[in-house]
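Here the complex is missing a single protein chain, while all its other protein chains stay put.
This part shows subunit A:
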Amino acid sequence: MALYPTETGLYGSFGGRFVPETLMPAILELEQAFKEAKEDPAFQEEMAYYLKQYIGRETPLYHAERLSATLGGPKIYLKREDLNHTGAHKINNTIGQALLTQRMGKKKVVAETGAGQHGVATATVSALLGLECIIFMGKEDVRRQALNVYRMELLGAQVVSVDQGNGTLKDAVNEAMRYWTANVEDTHYIFGTAAGPHPFPQIVRDFQRVIGDETRKQIIETEGKLPEAIVACVGGGSNAIGMFYPFVEDQEVKMYGVEAGGKGLPTGEHAASLTEGKAGILHGSLSYLLQNGDGQVQEAHSISAGLDYPGVGPEHSYLKDAGRVTYDAVTDEEALEAVRLLSRTEGIIPALESAHAVAYCKKLAPMMGTEDVLVVCLSGRGDKDMNTIREAHETGGDFND
């Protein structure tokens, strides 16, 4: 397999940097700064320090015995990104980009957020490093995630509610990009997922690959081999690419990316860009995209705000077309069921996003042998989703005992 991206940010035919000229110099500056940082031992050391002492890495690769026994089949291991400071993998990326911001001599950052996980992770590292932080969040998400808005404000960030469009993640990205365009001289955009214009997909992947690198080392230590299969949920694709990337060359390791199937693919109300979309350009890159025949981007739907995005990172589009990763979707209902399953079998309440990956294990497990190893990226914890999960379980009936 070819390793991407190319110099110009292509992953096969996907990727690129489709941004206004005003942003282009900043994009090139970022690319240069990132290249230099990668080669600078002082930067690596600083990263390693924060990953360990501040975020709490490495995260455990936990053998979920009761879950494995319940599902039958393979030994299931959970990569516990939920144990990171702030409760998800998002901070692996925000700490890296915040340090890059400092390197570029910028003192302000802007970011988008859906559920608020990336916003909280950005506000957190901004507080840590003394950066001025502004977060754009869709009006609808501000309403749904009031507590996270307060959390970001408590951390010293300014949260701007976005009225445009349907007031969800896609609109928050639009506004954050507009803000960045107007303030590009002194502001860095901390993009939250492995999408957007080059070099963001690469930067985010490289900051998130610690997930897969640790997993690889840990599974060899405990099992003496690579896993037969790996599963991760895919919103924009950052936790998944971080987990997958170090295994891409190991053809014997099967990989599964799980998208949000929302109310079911046939209803059209989902966020399954790879499963159901067509190639198109949104937020700076060419990738699979939910859009109508006229090239208008469609709204995504998912119970999980972090997966509620009509686009996806270009490297996933490439891995899909190359046949290296299988992408599939699970519904809101299946994800909710998986929340309950993992809570009851392991005492771990997963984020709704991560629950999509857990739900997919139910489909995979019966097809795997008892000596096989299945690794699941548990990208985040469920605390932020308590209200959503409670409401759904109370109205859903069948989730009660």
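Convention: a contact is a pair of C-beta atoms (placed from the backbone, for glycine too) under 8 Å apart; a residue touches a chain by one contact, two chains touch by 3 or more; residues count from 1.
What we mean here is this: contacts and distances are computed from a predicted model.
Hidden chain, UniProt protein name from the list "ABC transporter", "Tryptophan synthase alpha chain", "Chemotaxis protein CheR" or "Xanthine dehydrogenase family protein molybdopterin-binding subunit": "Tryptophan synthase alpha chain". From the options A:A48, A:A69, A:L147 or A:A182, the residue with contact to the chain not on display is A:A182. Touch with the chain that is not drawn comes from one residue among A:T8, A:Q53, A:Q251 or A:T370, which is A:T8. For the options A:I190, A:L282 or A:A357, the residue in contact with the chain missing from this view is A:L282. Counting the whole complex, the residues of subunit A in touch with the unshown chain are 8, 16-26, 164-165, 170, 174, 177-178, 181-185, 278-284, 286, 289, 291, 293-297.
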